[in-house]
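Left out: one protein chain. Kept in place: all the others.
The first chain written gets the first letter, and so on, giving A, B and C; residue counts start at 1 in each chain.
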Amino acid sequence: MQFLNLEAKILEILKYLNIKNFRLAKEYNEMPVDIAFVEGTPTTREEVLKLLTIRKESKILVALGTCAVTGGVPGLVNMMAKKEAMEVYDGFPPDVPIDPKPLEYYVNVDYNIYGCTFSKDELIELITSLIIGKEYRDKEYSVCVECSLRENNCLLDDGHLCLGPITRGGCKALCPNNGKMCLGCRGPYEDANIKGHIKILQDMGFTKDEIIESLSLFSYEKFKEVISWLKEE
Amino acid sequence: MAKRRISIKEITKIEGHANLSVELEDDKIRRVIFGVHEGSRYFEAFMKGKNYMYIHELAGKVCGICTVAHELASIKAVENALEIEVPENVERIREMMLISSHIQSHILHLYFLALPDYVNAESAIEMAERDYDLVKKAFRIKEATNYMTALLGGREVQPCTLVPGGFSKRITKDVIERYIKKMKEIYPLLVETAELFSSLEYPHFERKSDYVSLYDGKSIPLYNGKIKTLHMEFEGEEYEKHFEEYVVNYSSAKRSLVGGRDYMVGALARLNINPYLREEAKDIALSYSIKFPSDRVAWINVAQAIENVHYAIEAMEIADNVKEYEPMHISPKNIDGEGISAIEAPRGLLIHHYKFKNGKCTYANIITPTAMNTENIERNLEEYLKDIAGESDEVIKKEAEKIIRAYDPCISCSVHVIRTK
Amino acid sequence: MGVKIAKNRVNEFLKYLKEEYILYAPVEENGVSKISKIEDTSDIINLPYRTQISLKPIFFPPEQKFFRFEKKNGGVEIEDYLPQEGDDKSIIFGVRGCDVNAIEVLDKYMLDEFEDPYYRKRRENAIIIGISCDYPKESCFCTAFGGMVPERYDLWFTDIGPHFYVDIGSKRGEKLIDDKFFEEASEEDEMRKIRRINSVETKINRKVKTNLHDIKKYYHKIKNRADDSIWEELGRKCVSCGKCNFICPTCHCFDVKDMTNIDGSAGERIRVWDSCHLYDYAKTSAENFREERKARVRYRIYDKFVFPVMRYGVYACTGCGRCSEVCPAGIDIHAVVRRLIK
Partner (left out) sequence: MNNPYLPAVARITDIIEETPDTKTFVISSPLKFKPGQFVELSIFGYGEAPISISGGNEKSIDLTIRAVGNITKKIHRMNVGDYVGIRGPFGNGWPVERAEGRNLLIAAGGIGLAPLKPVIEYVCNNRKKFRNVTLLYGARKPSLMLFKYKLEEWSKHMDVLLTVDEPEEGWKGNVGVVTTLCDRIKHVSDTVTLMCGPPIMMKYTSISLMELGFPTGEMYLSLERNMKCGIGICGHCAVGGLYVCRDGPVFSLNDALKLIEKPHEVQGVID
């Protein structure tokens, strides 16, 4: 969907890639493909099977957006008992759905495009890299880096529960630029000092529950361990 | 007995996963099933316990398309619940945001999903090969409207500037002027689009059903107003009294009726309920002998294109009158409460309903336009296919898809079911 | 003997300068104080202390384009952006001592041994009009390095009541002194200036109580603490946000990357500020030489108080306190140094 937001760029991309399968925009969708972009994460058995097929029939699989990369917001449901969740629908729908997990839980993922919504710039960067054969690498630094390069006021200083320091950069610090704390929609990066940041937040006066709530919003699956550590602390 | 079954496993060029199957016997329609097979995502479940600050952020993720509408509906309900005062200026700016996202959504639907059906193209990609300029024009409008939304919302989808009570960033005169400038730039293209879509040959099928939209007696409201059907008028808060819901076993989305009838929401419903189209927009329609109200289902497409012109003018007028916005710290008066909001998303009426205790959500209910439309879609299909039941499978499939696509259904939203007590 | 200028004439003086020079002065943008190009002298703000953002971005912006390349006619064409860098003369007004000192340090990295042409072009023609602080910020500790007034400047303003006392530090500065605005200062004025500076410095000193003037001694002391447990402790706290690097007026690391169009046929090479706190900073094809966070934290402190002393005989810290101010983990460089020299 955000794909179509690339607008005119799409037309340019089309010169180099052939879009074979795009259910939202196309009627005839073919497999196999060279590059498969998968947005979202499976929540039914059929979808898992479909994902496995896509993996088999594509050379490169790209997880597009937070849901695909970390399980995303839907992953929040993994924090609660299934029964409780089903009650909200008065026990409906009847089939027990599948926990939203990162795609990499089911299949090998070649590239991740982070963010909710994922960053167009990064998608273009990836596509460019694929076209010209350049290595595309995940950013190994935090949102703070991009925020401070823009000379913003730090939202932590203003007492906001910002997840910038542990969230993977690449969004150009979009939310902090707009005066809003980072909610961590891109998930943590490998080198993130999560415990260090939790300490900072606790020193600022946030409670355990508030911190857990904030960590779990977008990346419960990725923070699971830290969260249970924090609960026991 | 000649029985046949036509089925489309996965309807393309709509958002989300839905299937259709038509059972015929002796060229008579026996049964039409429009099924939604998308996993539930439990938003209403995990919103529980979350701080009021995060609710609209989560709501924005309900669906990847109407993020602006969902966030706005959600934040409005939160503000209602906690009695957070919202300056009128803020509401106006939010309306501007909503309008640019509406136009964006309609353009996406019109050019990329609907139009290929009418020009015999497989997809917009094929259209681009044939008529590069046409697709480019569509992209230009999309880009411009996205830009406008991003001016106010930080980014084009999932706006990140909304906070209960206002915005997190300054909205300067400069930003507003740029918004107006962009809208002026694309206005002629919107008129062209309206003309293009008014001139297409649509299925003639008509069926009487009910229509539901916001109503304020003077405009075609998007953000504020009562809910009106052909027969009733009531406040958004009373939605539970008027919508009846029920379940069908072949679909993961619940259905609903209003006053015992199936009903339609969306662009056509808006124009059918509110006879307040601006002259500029009305004239375009009239010059192609198109008049609203109308029961012609495929005219949803026309309604969207015409509506775009109307709202573009509306947005420029609003923008001319809004003031600069300075962010300020707002804290809720209450930390307990219940709030309901009803706004118009591109696909129609959208209702968010929350209860809070200690600033934490204890109950959430989201009713999306597609959920409201599914029953209507199915019944209309049944009627329409009766007329053409003698045709080949291919024709039936194609025509059915045309009707379904006209609604621009957003399947991922439809699994957010209606719950009424 | 210096001169003085009446406070209410400063604005006119700046307007006069603006006719011939590009004027930079303290302003506030989006709630952040910085030194920026001035379009209208009424935008200038009066702060009693340093701005949040230092002078560094003026000479060494966060992002700088080196050149553009395009693959054409079977070859590669390169268009250097250096000539586009204007070499207009500029005046930077309202700078504090720590920042002037910092620029001198930056000069060492960028101009002394090696030369960065982009930096040189911006730096060469900049005239500095500094000003003494009225009172320090919480995090300031410039007196540990010698005080508020730097050794080199073009003009130096100090508040002495209705006037600013103006010290002239260079020929370039002297040329700016125009009778229209300036008058002869009396001996009493000078005394007032000295008293004024002393009183503010005493205030800072009372809080700071650190003196690092004996460079040789302290650099050795700090160098010998390489295995100290303090690094372990700071490594646990630091979240590698890099803010301390970006905000520091003397940090000068950068990354270089190529950005291209979609098919790679044309693009630009740009440099972007980098930070030694980041994981990738010292990574090579063989290994990552500062994989551990504590090594990165230590490296930064050493690159302020040890390595520059070895190379250039100066500290690369001027006590502006910015890094302590921005560190989310509350790592206070002054406190760290105090512990190290204990």
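In this section, a contact is a pair of C-beta atoms (placed from the backbone, for glycine too) under 8 Å apart; a residue touches a chain by one contact, two chains touch by 3 or more.
Keep in mind that this is a model prediction, so the values were computed, not measured.
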Contact set of the excluded chain (shown chains only):
A, C
Full-complex touch with the removed chain, picking from C:Val32, C:Ile177, C:Ile230 or C:Ala295, is C:Ala295
Which one touches the absent chain: C:Lys18, C:Arg120 or C:Arg196?
C:Arg120
Absent-chain interface as seen on chain A, which is shown:
132-135
Could you pull out which residues of chain C are in touch with the chain that's been left out?
66-67, 69, 71, 75-76, 78, 80, 82, 109-110, 113-118, 120-121, 226-227, 252-258, 260, 264, 267, 269, 271, 274, 276, 281-287, 289-292, 294-295, 298-299, 302-303, 306-308, 310-311
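Going forward, only the chains that are shown with their structure count from here on.
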How are the chains arranged in terms of who touches whom: line, ring, star, complete or other?
line
Using the mean of all protein Cα atoms as the middle point, what chain has its own Cα mean nearest that point?
A
Could you tell me the distance, in whole angstrom, between the mean C-alpha positions of chain A and chain B?
26
Do you know which chain C residues sit against two or more other chains?
30
Among all residues of chain A, those touching at least two other chains are none
Chain B residues touching chain A - in the complex, by the definition given at the top:
10, 12-15, 37-46, 48-51, 54, 57-58, 61, 64-65, 67, 108, 112-113, 116, 122-125, 128, 132, 135-136, 139-140, 142-143, 146, 154-158, 160-161, 163, 167-170, 247, 252, 254, 327, 415, 417, 419
Note which residues of chain A are touching chain B in the complex, please.
1-2, 4-5, 7-8, 10-11, 14, 19, 22-29, 39, 42-44, 46-47, 72-74, 76-77, 79-80, 84-90, 92-93, 97-98, 100, 116-117, 174-175, 177-180, 183, 210, 213-214, 217
In the complex, the residues of chain C that touch chain A are 30-32, 34, 53, 57, 62-63, 236-243, 246-247, 260-264, 272-273, 275, 278-280, 293, 326, 328-330
